[in-house]
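Here it is: the structure, laid out below.
Of the protein chains in this complex, all but one are displayed in their positions.
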Amino acid sequence: MALSDDLRDLYQQVILDHSRSPRNHGQLHGEGCVHVHGDNPTCGDEIDVWVKFAADGGVEDIKFEGQGCAISQASASMMTVKMKGTDAEKLKGLIQDFRATVTGEGTVKDEDTLGELALLEGVQKFPQRVKCATLAWRAVEQAMQQKGEGS
Amino acid sequence: MALSDDLRDLYQQVILDHSRSPRNHGQLHGEGCVHVHGDNPTCGDEIDVWVKFAADGGVEDIKFEGQGCAISQASASMMTVKMKGTDAEKLKGLIQDFRATVTGEGTVKDEDTLGELALLEGVQKFPQRVKCATLAWRAVEQAMQQKGEGS
Amino acid sequence: MTDLSHLRADFPILHQQVCGHPLVYFDNAATSQKPRQVIDALVHYYEHDNANVHRGLHELSNRSTANFEAVRKKVARFIGAEHEEEIIFTRGSTEGINLVAQAWSAQHLKAGDVVVITGMEHHSDIVSWQLAVERCGATLKHVPVLDDGTLDISVLDSLLATEPVKMLACVHISNSLGTINPVKEICAKARARGVATLIDGAQAVGHVPVNVRDIGCDFYVFSGHKMCAPTGIGGLYGRLETLNSMQPWHGGGEMIETVTLERSTYKAAPHRFEAGTPDIAGVIGLGAAIDYLESVGLENIQAHGRELTLYAMEKLNALPGLRLLGPPAPADRASLAGFTLACAHPHDLVEFANTQGLALRGGHHCTQPLMKRFKAPGTTRASFYFYNTQAEVDRMIDILNQAIAFFS
Partner (left out) sequence: MTDLSHLRADFPILHQQVCGHPLVYFDNAATSQKPRQVIDALVHYYEHDNANVHRGLHELSNRSTANFEAVRKKVARFIGAEHEEEIIFTRGSTEGINLVAQAWSAQHLKAGDVVVITGMEHHSDIVSWQLAVERCGATLKHVPVLDDGTLDISVLDSLLATEPVKMLACVHISNSLGTINPVKEICAKARARGVATLIDGAQAVGHVPVNVRDIGCDFYVFSGHKMCAPTGIGGLYGRLETLNSMQPWHGGGEMIETVTLERSTYKAAPHRFEAGTPDIAGVIGLGAAIDYLESVGLENIQAHGRELTLYAMEKLNALPGLRLLGPPAPADRASLAGFTLACAHPHDLVEFANTQGLALRGGHHCTQPLMKRFKAPGTTRASFYFYNTQAEVDRMIDILNQAIAFFS
């Protein structure tokens, strides 16, 4: 009973590893920190993201807590790794490229920056999991908006 | 294109004749007269029956007005002819026998009294028309009840 | 005449004998027949894809959900809605009207307000609004019907000008008269006064091209079973912002975001208004019906209906003692003819016709006030669809002639 290739693509070792041992797990407090809660009510996935924005609008530091499926938690963990220290310009590109990666719509402009996140390409074959993969990302977009409104 | 036997049985010449020229058409007023309105809301058939009961509970006089299908109007007309002058005992028997005739349930006890009304037997083949044939009869039953309550 | 008789082969039910005669089915305004293609879609669904929608992650559920939501998109396109989220699946027109009369009214109708309907509404559009105004102390008024079977628009104008009207509910095509109402003009008048509009399209969708954006209504309802789709499915169109301004109607699965024992939050339209397991197969069948009707072409369906009605009206008008209700010009009416015969009550006529294999409908057609308006105890109605033929109309006229001879 061999596992299907699609399934192996979806749950690559790196992804399972991130879901089991999430990086940047925890909270951030203090000035300049924005906290956003996101959820996928139908599946019950939940995420809390804390972002400390840099002066230029980039991400100085980022942490998260959450519960949910391997895809949502791994995506959050991998996202924080990539985002930490990213400037505003790159941040926007990264978000766009990631969405293109998991949906298969649009083109990825900067493969290098995406790095490991490109592994989440396997989600394309599982359209109903796109909202799992993008949960943390939507929280960050919301944080960017909140920051924008605050300043 | 011969007409079906069932249809000819339903609309016998006598029945059509009664529906075209109803007997005992009109109203009754004065002491001892009971007036009842009946309808079949789904088909729109309507009937008004006036009964002057005799002292023994029989029918001294009876008239009706109404609008509706040939079956409902013919049945009302033929009913008034038979009921006029009937004593209480015979009245009950007549009503039971008529119901047995049109529904095909139960047995007719007194064919003689029924007379012409036996022609409405054709209704048995058209179960959805039973309520047309019995419209006026239900009104008389209601009148009997009202009289009973009044005395 | 537009010849669509080859399509009869798609309808298994038409090829049967009734009382020893070939069936002539002229009761299409009550419900239409279903083509093989729609029946096959149901069978295929149950034999291959059946699973509950929205909640699963397994293959059958994914397939069902994708097919189900694809029909929402199809319906939106078919009736000219801007967003697929504007389409709510209902059991039929009646449920759609009740949804609006309850959920919209709860938010937007209060004591002293006026709801306007017309004298030619179907009971569903009368009774739901009677119940709605009763609940909140509003008042129901109506636009009367003129002798020619059209609406007295001058009364509408004066109601809109003088009364605190909040909602105008109007039938697109009258199921008793065949009148096609000028709904675009009517909705424009209402909109100019800030009055919301609900159009009852039970007799229109699948029979004439319908575009809700062009009509400019806030709500529009239709029944699948009258347009080749299965029984038990229909649709409500609502403008997105209007729908999302309304609180939920029924509580249950699929319409919620989070539920605690204390309180709940709700999804946006359309799911907010689709509590519980929907009629999934019905939706799939509705999609197949739309595909089928589009392959025939709405313009062809309309043209054929108009020609057949013109033909039938000429023949009917020649019968002694026959009074035809509704607009005299076939261009202003849909493909049905409601009439009275001096010598026979509708029920006797329908009974007679049935013994000759002809399916007509007699009665008040769920429009009792309209019958009273025309002083008819009821009418006999012949209603056509694209699979009906001129030969069938000839057969009807034959049978009516026999009936006249029989009952006179």
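The chains carry the letters A, B and C, assigned in the order they are written, with residues numbered from 1 in each.
By definition in this document, a contact is a pair of C-beta atoms (placed from the backbone, for glycine too) under 8 Å apart; a residue touches a chain by one contact, two chains touch by 3 or more.
None of these values were measured; they are calculated from a predicted model.
Considering the whole complex, the residue from C:19, C:146, C:240 or C:319 that touches the absent chain is C:19. Note on the undisplayed chain: of the listed residues C:77, C:110, C:213 or C:250, the one touching it is C:250. Among C:107, C:154, C:211 or C:277, the one in contact with the hidden chain is C:277.
Mapped onto chain B, the footprint of the missing chain covers residues 39, 41-42, 128. In the full complex, the hidden chain is touched by chain C at residues 12-13, 16, 18-19, 23, 25, 27, 30-31, 33-34, 38-39, 42-43, 46-52, 55-61, 91-95, 97-98, 101, 117, 119, 122-124, 126-131, 140, 142, 223, 225, 230-233, 248, 250-253, 255-256, 258-261, 263-264, 275-282, 347, 350-351, 353-354, 358-363, 365-366, 368-369, 372.
For chain A, the list of residues touching the undisplayed chain reads 1, 3-4, 6-7, 10-11, 16, 42-46, 67-71, 126, 129, 132.
As a working rule, only the chains that are shown with their structure count from here on.
Of the two chain pairs considered here, B-C and A-C, the higher C-beta contact count falls to B-C.
A centroid comparison over C-alpha atoms places A as the chain most distant from chain C. Look at where the CA atoms of chain A average out and do the same for chain B: the two points lie 82 Å apart. Chain centres here are Cα averages; for chain B and chain C they lie 39 Å apart. Computed from the mean C-alpha positions, the centre of chain A lies at a distance of 48 Å from the centre of chain C.
Shown for chain A are the residues in touch with two or more other chains, of which there are none.
Residue positions of chain C touching 2 or more other chains: none.
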